[in-house]
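What follows is a single structure, and I will ask about it in a moment.
As you look at this complex, bear in mind that one protein chain is not there, while each of the others sits in place.
Right, subunit A next:
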Amino acid sequence: MLGFRCIVGDAVRGGGRLLRNLPPVQSRSVRLLPPPHLPQLTHTCLLSKGPNASVSSAKLKLRTRLAVTLLLGGGVLAVWRYVYLEKQQNLRRQRVEQLRRVALGQGSFSLLDHRGQRRTKKDFLGGWLLLYFGFTHCPDICPDELDKLSAVVSALDRDASLPPVQPVFITVDPERDDAPALARYVKDFHPRLIALTGSPEEVKHAGRDYRVYASAGPKDEDGDYIVDHSILIYLVSPDGLFLDYYNRMKSEEQITQSVRSHILHHETLEL
């Protein structure tokens, strides 16, 4: 870092002195030096402060001086960029570490999908998930959110550089939402949407893992009721780790952008 400051200082204060110090042939062939060569530059920088500096007065063409200044400036920028990116990556690593310790989405689930097949959380490892909890008799919010979720997945599907994201719907109303009911329901949304149900205990367990609140309202004379529940879309990484959540206020574009950024910056954990 000391050598670094020295170069910058020289470039600002007396770049000319440094340039004059260099023989013409050598300065024409100066290359952009990568960070590991910094100590060598520091050496030159120290030399320029020595008695030799005042001795040599060979004039260089302005163009050469400019080229060297630009190269040095570019080098400084490259180092700055490298340090910046490294820092960002460290922050992301720290966030993943923190998320691993968060008591959210850590457990497993074992549920039946809308085709009647048993699915566990393990089956979904290795791919990205967007999870939503709701129920098929839901008046307006669930269909809205599932439409939004489907649109997000379709938008991500259009980007060939991204891996497919699996949309998953977990019912909070296992009493009415059996596999056939879910099979009818998923037809209205994204073709890859998987809906999950199970025994009341299994469903409760899956929901508790994501801190989902669900409470069935009073039944009317037809036995119909509304389930009040939390409305969040969860993003789960290929490591099975909860990464982010989106509430009702988040638009389709905002969610798509956020998921894309999570995927692009994701580092697989060494498990």
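The definition used in the following text is that contacts are C-beta pairs under 8 Å (C-beta built on N, C-alpha and C of every residue); 3 or more make two chains touch, one makes a residue touch a chain; residues count from 1.
Here is the rule we use: contacts and distances are computed from a predicted model.
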Among "Elongator complex protein 6", "E2 ubiquitin-conjugating enzyme", "Cytochrome c oxidase assembly factor 6 homolog" or "Metaxin-2", UniProt-listed name of the chain not shown: "Cytochrome c oxidase assembly factor 6 homolog"
Omitted-chain contact residue, chosen from A:61, A:81 or A:184: A:184
On subunit A, residues whose C-beta touches the chain left out of the figure: 136-137, 139-140, 143, 176, 181, 184-185, 187-188, 220, 222-226
